[in-house]
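Showing chain A:
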Amino acid sequence: MYKKLRLLISLCLLWSLALAALAAPLRMATTTSTQNSGLLDILLPAFQKQTGIEVHVIAVGTGKALKMGRDGDVDVVMVHAVAAEEKFVADGFGTDRIQFMYNDFVIVGPNSDPAAIKGAQSVAEALQKISTSQARFISRGDDSGTHKKEQELWKAANIQPEGSWYIEAGQGMGKVLQMASELDGYSLTDRGTWLAYKGKVELSLLNEGDNKLSNPYGVIAVNPAKHPETNYADAMKLIDWIGSPTGQELIRDYRLHGEPLFIPLLLK
Partner candidate 1 sequence: MIPDTPQPWLKLERLSFSRGERTILKDISLDLRAGELTLLTGQNGSGKTTLLRILAGLLKPHQAGFQFAGNRRKWRQSYRFLREQICYLHQHPYLFDCSVYDNIAYGLKRKKLSRQVITTRVGEALELISLEHLAQRNCHELSGGEKQRVAIARAWVLSPRLMLLDEPVSNLDKRSRGICYDLINRLQQQQIGVIYTSHEPQVGWLNLSRHIHLYGGELTMKPLQPEKPTVVELHKGTTGL
Partner candidate 2 sequence: MESLSAASYQALYLLFTGDSALWTIIGISFSVSVRALLYAAPFGILTAFLLAYFSFPGRRLLVSVFNTALSIPAVVVGLTLYILLSKAGPLGDWRLLFTQDAMILGQIFLCFPLLVAMAHSALQASDRRAWETALTLGASPLRALLTILHETRFGLIGALVASFGRIIAEVGSSMMLGGNILNYTRNIPTAIALETSKGSFAEGIALGLVLLSLALFLNILLGQVQGKGEVIQ
């Protein structure tokens, strides 16, 4: 009886050890908007098929994603916040950064467009109209890449957004779009999340195309000099693969709700 039990327990232990040894997946921190875009569901299986490396995606805010990289909790980081990325590399936490694609931000708002921003020539003009008409604006307020972008845009338009019309939500992009819809407010969103939510919220796309609204994505390996225990070798395989024609073509051909979303930067 006891012999059998002991045998069973040792088998179990062996099994879990074997599993642990086999499955050393690559851990990648990224932003929720990247994951929500659905691109990773195309890219990563293709990558695994070619290299046999499984990638575990941890989708959090930009700030947290970079912090996970700084703390060595992940092997590779994929974000879209140029200044923060550059600082991450300059501080020595990241290495081998490439900018591999971009999409863009758009301003959405109530179908009735109370601030009349449709047709504004620039994003600065649109923001100006929103602030002068005191129309509600829902900000991410969460230090995310999108939030940082939004703050840059206000600054560039020389506006200090404050007052009861400026609502700092502190939530993810999808939630903020729902809030904008419920509260009849404007918001800045990445195009991917907008396409995913378009049919579910009472909002319209009101401003796009200003080159200030471009949103480049970077992928960065966590520096093995800081965190030797990370899986640097596989991280580099992923970065190289994303920059390769195979990866870049997959990005170019990706469609969300029938519309192209990302423009590859490294396709010759």
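Candidate entries met the following condition: all candidates are chains of the complex that A comes from, given by their letters.
The rule is simple: contacts are C-beta pairs under 8 Å (C-beta built on N, C-alpha and C of every residue); 3 or more make two chains touch, one makes a residue touch a chain; residues count from 1.
Since this is a predicted model, take the numbers as computed values, not measurements.
Within this complex, chain A touches only one of the listed candidates (1 or 2), namely 2. Of all the residues in chain A, the ones that touch candidate 2 in their complex are 60-61, 63-64, 66-68, 70-72, 141-143, 167-171, 175, 179, 181-183, 202.
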